[in-house]
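Dropping a structure here in structure tokens format, bear with me for questions.
One protein chain omitted, others in place.
Entry: chain A
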Amino acid sequence: MNTTWSRFNIASLVLGFAFLYLPIVLLVIYSFNESRLVTVWAGFSTKWYVSLFHNQSFIDAAWVTIRVALVSASVATVLGTLGALAISRYTRFRGRLLFSAMIYAPLVMPEVITGLSMLLLFVAIGFDRGLWTMILAHITFSMCFVAVVVQSRLVSFDRSLEEAAMDLGATPVTTFFRVTLPVILPAVVSGWMLAFTLSLDDLVISSFTSGPGATTLPMRIYSQVRLGVTPEINAACTILIAIVTIGVIIASIANKRREVQRARDEQTAARN
């Protein structure tokens, strides 16, 4: 195995990760640039962050974004987990093929199509566009991502645990909450996080489905970018990157701690 970790492999990893990370690093560095010109370095400064926090339209947009992301991620997690259960636990029901197609298709569906079709639905049923239409749209596309994440955990799940619980007289509902859910919880949590970031980032579907007064941060950033690159946008992007990075790091630390705990529990159990 050691012989295969060759120079070629190391080189391709170093180049690959440089390609993935350099643009983001440069973006963050230039958010601290003194000069108005994004590409000319003129000294360290945090003035763009200060001006960002005095920009009311950015702050309003940030609030809208967070509210949409919190509500849609939570609902999408419930629906996506149900969808994952339906697809992996019930191998036969009428319309299963259509159901699995509807779970997988949104993963690759071009966003312009999803956005347009949702918007036309809301218009057809006479639903005023705004915060709530955006939330409904976000739930719909992110629940499919949750379903795929949770389902991949359910596939490797030892079903004899569930069967044992039911043999001992637990109802399927109890079995789910006492046996299944604790085991798949890490997948459900990462599904929630994925749904949250997808909602946080979305531009195209939000632009189609939102109405006057409901502008999200990506929509605000996009309309600014079209006018030109400014350090203020770099600062806004840096804040978003920081939030996501901190969230991912906390989640992975919590995950590792849980694994260590579990290993320790198993050891004590083995000793007894």
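Keep in mind that, in the parts below, contacts are C-beta pairs under 8 Å (C-beta built on N, C-alpha and C of every residue); 3 or more make two chains touch, one makes a residue touch a chain; residues count from 1.
Just so it is clear, contacts and distances are computed from a predicted model.
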item	value
Protein name as given in UniProt for the chain not displayed, "Lipopolysaccharide export system ATP-binding protein LptB", "Lysine 2,3-aminomutase", "NADH dehydrogenase subunit M" or "Putrescine/spermidine ABC transporter permease"	"Putrescine/spermidine ABC transporter permease"
Touch with the omitted chain, as defined above, among A:M143, A:V179 or A:A214	A:M143
Selected from A:Y49, A:W132 or A:Y222 as touching the chain missing from the view	A:Y222
Where the missing chain touches chain A, by residue	1-2, 4-6, 8-10, 12-13, 16-17, 19-21, 23-24, 26-27, 30, 38-39, 79-80, 82-83, 85-86, 89-90, 93, 95, 98-113, 116-118, 120-121, 123-124, 136-137, 139-140, 143, 147, 155-156, 171-173, 197, 200-201, 203-204, 207-208, 218, 221-222, 225-226, 229, 233-234, 237, 240-241, 244-245, 248, 252
